[in-house]
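One structure, as structure tokens, below. Some questions next.
Omission of a single protein chain aside, the complex is shown with its protein chains in their original locations.
Going in written order, the chains are labelled A, B and C, and every chain counts its residues from 1.
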Amino acid sequence: MAGTEPCFDVAHLGHVELFTDKPEASLAFFVNVLGLTESGRDGGSVYLRGFDDYEFHTLKLTSAGRTGVGHVGYRCASPQALERRVKAIEALGCGIGWTEGDLGHGPAYRFRDPDDHVFEVYYETKRYVAPEAEKPALKNIAQRYHGRGVCVRRLDHVNMLAARVEPVRDFLPAALGSRVTEQIVLDDGTLAGCWFTVNNKSYDIAYTVDHTGRHGRFHHVTYAVDQREDVLRAADIFLENGIHIETGPHKHAIQGTFFLYVYEPAGNRVEVANAGARLVLAPDWEPVTWTETDRKKGQAWGLRTIESFHTHGTPV
Amino acid sequence: MAGTEPCFDVAHLGHVELFTDKPEASLAFFVNVLGLTESGRDGGSVYLRGFDDYEFHTLKLTSAGRTGVGHVGYRCASPQALERRVKAIEALGCGIGWTEGDLGHGPAYRFRDPDDHVFEVYYETKRYVAPEAEKPALKNIAQRYHGRGVCVRRLDHVNMLAARVEPVRDFLPAALGSRVTEQIVLDDGTLAGCWFTVNNKSYDIAYTVDHTGRHGRFHHVTYAVDQREDVLRAADIFLENGIHIETGPHKHAIQGTFFLYVYEPAGNRVEVANAGARLVLAPDWEPVTWTETDRKKGQAWGLRTIESFHTHGTPV
Amino acid sequence: MAGTEPCFDVAHLGHVELFTDKPEASLAFFVNVLGLTESGRDGGSVYLRGFDDYEFHTLKLTSAGRTGVGHVGYRCASPQALERRVKAIEALGCGIGWTEGDLGHGPAYRFRDPDDHVFEVYYETKRYVAPEAEKPALKNIAQRYHGRGVCVRRLDHVNMLAARVEPVRDFLPAALGSRVTEQIVLDDGTLAGCWFTVNNKSYDIAYTVDHTGRHGRFHHVTYAVDQREDVLRAADIFLENGIHIETGPHKHAIQGTFFLYVYEPAGNRVEVANAGARLVLAPDWEPVTWTETDRKKGQAWGLRTIESFHTHGTPV
Partner (left out) sequence: MAGTEPCFDVAHLGHVELFTDKPEASLAFFVNVLGLTESGRDGGSVYLRGFDDYEFHTLKLTSAGRTGVGHVGYRCASPQALERRVKAIEALGCGIGWTEGDLGHGPAYRFRDPDDHVFEVYYETKRYVAPEAEKPALKNIAQRYHGRGVCVRRLDHVNMLAARVEPVRDFLPAALGSRVTEQIVLDDGTLAGCWFTVNNKSYDIAYTVDHTGRHGRFHHVTYAVDQREDVLRAADIFLENGIHIETGPHKHAIQGTFFLYVYEPAGNRVEVANAGARLVLAPDWEPVTWTETDRKKGQAWGLRTIESFHTHGTPV
């Protein structure tokens, strides 16, 4: 049956909007330390991207009286795919409606996930066009490798907190055509974490349980670098710039990601990561399930997961 | 129109069959030096795979009186997608017909590309199940990281030679739904090389001009490692094992791949490569075109392309 | 005055003898997992070395009813330098006397440090001569890069435990001409750790306080790899081989060493490390002193030092 075929309507995670109550310090972090480049600004928002992000922005940093996530945008594979997704989302009863888009993209359809985070899907986008000073020496990257700060390559994924993850496991496949690639199932059957992807990356979004029971909170946003050495170098850059390093560098057992977590000045958690050559190519990939026993072994090489990783989310 | 939507019928490059006239030496190279693991053998063929290849095999090494490529297999995203591809291929008039598959997969439909290389598409596959001694410590990789030789992670891509590349540029999108991501167009308009992908990898197959004008020849097969350091380490391993290093390590201007090329004992070219975090996520990616002027700059960091790279193919 | 000139009588740390009560398992670890190569054996000892150690051995693994360190050997810069050191050591009243040497080196003068560890100084040595199968492709390394296991390059340093470190800080400069490069001084003035070198490496031996108050115990032996990536790769190799990883990879605040600690099967701690391009070139280097306040920041990137690091020594 056609209904059981994999869905490819959504092409990739497009951008995330982060709220900050320390806009200047946050911006300085993202530009000078993480190495994003500003594309433009409007209202209280600054549009930022990694040097090889092809769209106008992958991070919309919005000055607000709070921290946490504003919304998450996914780009669809075609106008028709966008239509299909809107129809599917509306059928799920969680639609908010259309927006006109912003500096970075065209019309977007907004909706809520079961934990009250705001998402949007869109197709029309504004491609980043490098100004003369940012033109790359090699024409197949979006912007020159400028070498500023950590100089991350591209947006990789986001991690949400949710009071309950189970509803999300059903929701994202229905709304976005996401596949579950890995998950944590506790001994009592509770789903403690779930990793999803819409494409060949092994995940573009993860949800983990918010032990405070609150809704709509944010765990972290991740930018990818090309090599694990870039993650190690990032650690020195964060250290020298007085950025709080929460944990890492180390390798996650789940997904095998080589990670480093810091808090940007307003408190939102940011990860720099490298996945090596790992991709999920199998169209019929079976979710990998991690048990409590598995998790007791710590991260891949035995690091105990730091307590704040289970408790710190934004808003705090 | 639905017809202009991207096609996702083919999930990924599945395997390549290489011919060797030095089967023992070739096998020793692939197992002990490159670090593939044998899954099984039948007739004159040995089935091999990288430690994180999920299928039974990604390389079928077949003893023959010659070198070069036997066939290339692509796995479809679903049974329905396979049906659609067979229909499309038959319509192109290049179909050969169904085979029963082999040790590694189920029924496959074979066809020829315009330069007379043999391909097949299939859906049913045999997943690699690690025997006790090869079980990984982390359950999300297919086999333990055994550390033998270069210990490549997974099949990455193949490169074919063709008397003319233009017909292939039309053919692969029609047959497999491939997209062109990069290409070399000479000053006289000739297409000297073309890179294609069916998924988010920036390429899974490339075609470059065979200056001898022959048909059906093979340029190289590539296995991916996680880090550029693995490529550098591979160079020392090849050196110490008396394997002919043709060129590298260096970074390709095209696709930005960090590469190292060697000849396996029978003469087939093998590449070890790392792409960093580079992916083609844009559903409407515009092909990047390299001109003769671009190519005169050499590889990314200025290395002159070695002459044999333009002349050596198998069979010789 | 000549007396205040730096002393260069001792060229480098030569070897360490480790005791094991699980000789077969320990040997399998050192050869197959860490990647040392056997040079020979006599009595209950196996002589081992890293691929670029120039002497016959840097590790003498001796079967005994216990774990811990047998002795540590330093090679002098010349026969005259050896004579001078013996005279100085005898004057310190801690001499044991001459031995005839062993398979790896000529006559050695043995002595005890203030905490009862046995040392020896020697000049005549047996150089490793690679058998045909181990000859390197490049003639400036001692043995081919064989790629087995972690494939460590060379002995780097040892770390002793001592009931009190203060006497050692006076002793090693007098006995070996060592310089103190870094140290930990607690708020009450206690010397909690001290790092020494006889050459341009930033340390070849360290002493840290044994909180059990016992004497003559051993903390770890370290082998150097060329790149931090080799340390990360080692972590996967240890993981897949069931070797207990105690802590790391991470970067020490002290000395900046990128480290990974494991226990070999008998329980002796072994480190794989990389120091980058760091050397102590200044002839008048001033010791760097770390305070309790400094230490509360954890390792370089904030990792809390694992409790066992302060308690586990051999014999246990």
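Miscellaneous remarks
By our rule, a contact is a pair of C-beta atoms (placed from the backbone, for glycine too) under 8 Å apart; a residue touches a chain by one contact, two chains touch by 3 or more.
The structure displayed is predicted, hence computed values, not measured ones.
Within the whole complex, the absent chain has one touching residue among B:H15, B:H71, B:H105 or B:K251, and that is B:K251. The missing chain lies against chain B, touching residues 228-229, 232, 235-236, 238-239, 245-251, 258, 260, 300-303.
Interface residues of chain A facing the missing partner chain: 136-138, 144-147, 149, 227, 229-230, 233, 236-237, 239-240, 242. Although one chain is not shown, part of chain C still touches it, namely residues 2, 4-6, 8, 11-12, 52, 54, 75-78, 80-81, 138-141, 153-154, 156, 182, 199-201, 224-229, 253-256, 274-279, 281-283, 288, 290, 294, 300.
Here, only the chains that are shown with their structure count from here on.
For the self-contact between chain A and chain B, the two sides draw on mostly identical residue numbers; the shared fraction is above half. Centroids built from CA atoms put chain C at 44 Å from chain A.
Spacing of chain A relative to chain B, judged by their CA centroids, is 30 angstrom. Multi-chain contact residues, meaning those touching two or more other chains, occur in chain C at positions 229, 236, 239.
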